[in-house]
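The structure under discussion is supplied below as structure tokens; questions concerning it will follow.
Only one protein chain is missing; all other protein chains are in place.
Up next, subunit A:
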Amino acid sequence: MSAHDINLSYVPTWCAGCGNYGIINALKKALTSLNLDLEQTVLATGIGCASKISQYVNTYRIETLHGRSLPVATGVKLANHNLTVIAEGGDGDGMGLGMGHFIHTARRNLDITYFIHNNQIYGLTKGQTSPTSDLGAVTKFTPAPLGNVEQPINIVKMALNAGATFVARGFVGNSAQLISLMAEAIKHPGFAVVDILQPCVTFNHVNTYPWYQQRVKVIDNMEGYDPTSLDKALFFAGLWGEQIPIGLYYRTIRPTYHESLPQLSEQSLMQQKIDNVDITGLMKELY
């Protein structure tokens, strides 16, 4: 088996037509295009339909708890910062239980790539409102006639405000762009977020492929586009409705968390020798 062999024999259990198929293909192509050593790559996922992606990609993988992919990925990265670390999961996983971790991972600028499969619904638990569900969304937990009365979270806006240094939105229906966004995100040194619009064909009958197709607009061609400007990025992030911009919103360079730690300047924690530690100095302090 070569270090670039990305396929596993297991067959995904997603519903026929699910957007997750497009995302896993894009992920594999992105990883392949970067020619990454997959033995040196860790994929940490949460729990949900989206998070099952870790079961089907041949890297080192850790399938964590619902909402907890980012702290686990943080531990991985700090233990061995030479690894490529990717976290992945659903919109519920990331914006519900995982919201605190998301904000903090962003402000710390950990060198982790975070792909959110945003189907605006809880898929695996069979169709409840997600933090990204649109106003009025009718789900199992917000039945008709009222539907969802809570303002949805805009992942791109949230990422920009929290301090993520690479922020993009992709759409599974535009695979060429998605592959390149994912590859760029993985290459980016710092916390890189890609909000991936993903239809759930089984439980979300509003935000469907045609619904997205009618609205998504490649951001690069939009007037005033400038991914070096946070203000511009926030402006485009505010567009969610008739037009939904897809592409790279913002990219900047800030020192990553592990770069700011002197302990990690020469070697990773994993590379340190651990036998024959000498605690004499610590005891002397306590005389």
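Methods note: contacts are C-beta pairs under 8 Å (C-beta built on N, C-alpha and C of every residue); 3 or more make two chains touch, one makes a residue touch a chain; residues count from 1.
As a convention for this text, contacts and distances are computed from a predicted model.
J.: Choose one: "ABC transporter permease", "Nitrate/nitrite transport system ATP-binding protein", "Fumarate reductase/succinate dehydrogenase flavoprotein subunit" or "2-oxoacid:acceptor oxidoreductase, alpha subunit". The correct choice is the protein name in UniProt for the chain not shown.
T.: Options "ABC transporter permease", "Nitrate/nitrite transport system ATP-binding protein", "Fumarate reductase/succinate dehydrogenase flavoprotein subunit" or "2-oxoacid:acceptor oxidoreductase, alpha subunit" considered; the missing chain's recorded name is "2-oxoacid:acceptor oxidoreductase, alpha subunit".
J.: Tell me which of A:L34, A:M222 or A:L269 is the one touching the absent chain.
T.: Checking the options A:L34, A:M222 or A:L269, the one contacting the hidden chain is A:L269.
J.: Just one of A:T64, A:N154 or A:N174 touches the chain that is missing; which is it?
T.: A:T64
J.: Just the residue numbers, please: which parts of subunit A touch the chain that's not shown?
T.: Its contact residues with the unshown chain are 1, 3, 10-11, 13, 38-42, 44, 47, 52, 54-55, 58-65, 68, 70-80, 82-83, 100-101, 103-104, 261-264, 269-270, 272, 274-275, 277, 279, 281-283, 286-287.
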